[in-house]
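A single protein chain has been omitted; all remaining protein chains appear in their positions.
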Amino acid sequence: MRAAVLRWSVGASRVLGALGGLGALGALGALVLSACVSHIGSTPVEAAPVNLLNTDTRRAGFADMSTALQAMQQDDTLNPAILWVREGEALWSQAPASGPSCAGCHSSPTSQSQTGHPSASIQTAATRHPAFDGTLNKPVTLAGRVDLCRQRHQNLKPQDADGPEVLALSAWLMHQARGLPITPPPDPRLTAWTQRGEQLYGARMGQLNLACTHCHDQYAGQRLGGAPIPQAHPTGYPTYRLEWQKLGSLPRRLRACMTGVRAEPFATGSDEWVALEGYLMTRAAGMTLEGAAVRP
Amino acid sequence: MKPLNAPTTRRKVMAAGALWLLAVRPAQALDAPLQQAIRAWAGSATPREGRVTLTVAELIDNGNLVPLTVHVASPMTPTDHVQEIMLLNERNPGRELARFQLGPANGRAEVSTRVRLATSQRLVALARMSDGSVWQHTVEVVVTLAACIES
Partner (left out) sequence: MATPRTLINVPAARSGEIIEIRATIAHVMETGLRPDDQGRVVARDIVTRFECRLDGATVFAADMFPAVAANPHIAFRLRAEKPGSLVFLWEGDRGFRHTETVALKVT
């Protein structure tokens, strides 16, 4: 039996020294947190490596969801994220007033029409971002790449990852790559950024003085206020998060995490987000992309 | 003697609480505003238990999106079918969730939708038949909230 309506009141918490700053919750909260390894549920869904001894202990957040939500995500006639995928699909082949359509440049060579079939490079784009951009001289995320293309080649206004068109196109691109393994580019120019991301992942932050690793490595698989703690792999972003009642980006989710530990989130578009996303993708290398996902 | 905070003792205490919640509570009378809403929709007919099955997960991931399905046992013929289904709740700001109009064309009286639930509470599904009779089913759901509050 899980506790009903147990809310983590972040503002009223104190540091629990023994747990390295997870904060006091009251007796029931402490009981929930202390060493009760709950059975989360179904088996991991990412494709297992070919070796017989499956030593990969990574699991996507999908595996931590209820069967009802898993079924919702896996059925394209039920998944609310598909509303955005459809939007992205329409934007792909629609030329704006100011430039060509995405399809105009990115279709496969066999069909050069404006509504062409996406090239292999487009179909796999979500597996290998963040990638280094030579002009900016820094990595860009998938959403960042879409935004840059829209600015440079379609003369459209900039948007962040949750801007309406960038979000819809990101969802469509992620859906194109559904079922493919995360494959970070082996680009030495990314190394320093990935290391910066790893540093941020392990750095204590906020009034609760917690690092990502404390919840998502140390306590992954256990519960926080009734909710299962996932390992935090970015296999399903952008995602339809029930808490948001809409589709949202990975930076949006990470902003919520930072707010959750009472830290000031990094500014929108700052290098820290790119570094973190790059590290998370590297940490999840080889795991299967879920397409635009559903999360509680 | 195991200490009180040992995992299995703790689970037993919590399980006992859940059993009370799920077994005893539905037998208690529904809150007055909900009873009033039921009467307002049912009119002169007195709802009877049965024929209606409201299916909701017992434990909800997030109250913002709660899938549910209501099925009514009915041949759905022109002379014997469900005319209307009403979904009501006990603890949201408003009593109504949704109302559906059906007819013989449906073939089967089964509707699914997604609702918002503010907190753990009881839900009531009612069906009015073509003969004027009204049937109902009450379920209890537990709604958990996100662990961390977003700004």
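Chains here go by letter, A and B, matching the order in which they are written, and residues are numbered from 1 within each.
Quick note on the criterion: contacts are C-beta pairs under 8 Å (C-beta built on N, C-alpha and C of every residue); 3 or more make two chains touch, one makes a residue touch a chain.
For clarity, every value in this text was computed on a predicted model and none was experimentally measured.
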Problem set entry | Which of A:64, A:87 or A:277 contacts the chain that the document leaves out | A:87
Exercise. For the full complex, which residue in B:38, B:54, B:97 or B:124 touches the chain that was left out?
Worked result: B:97
Problem set entry | Sole contact to the chain not displayed, among B:35, B:53, B:106 or B:119 | B:106
For this session: Since one chain isn't shown, list which residues of subunit A touch it in the complete complex.
Result: 77-78, 80, 82-84, 86-87, 164, 245-246
For this session: Would you write out the residues of subunit B that touch the absent chain, in ascending order?
Result: 64-66, 76, 89, 92-94, 96-103, 105-117
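Operating definition for what follows: only the chains that are shown with their structure count from here on.
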Seminar exercise, completed: CA centroids of subunit A and subunit B: separation to the nearest Å works out as 34
For this session: Would you tell me which residues of subunit B are touching subunit A in their complex?
Result: 5, 7, 10-11, 14-15, 17-18, 21, 57, 59, 61-62, 64-65, 67, 119-120, 142-151
Exercise. Mind pulling up the subunit A residues that touch subunit B in the complex?
Worked result: 1-10, 31, 34-36, 65-66, 68-69, 72, 80, 224-227, 242-243, 245, 256-257, 259-261, 296
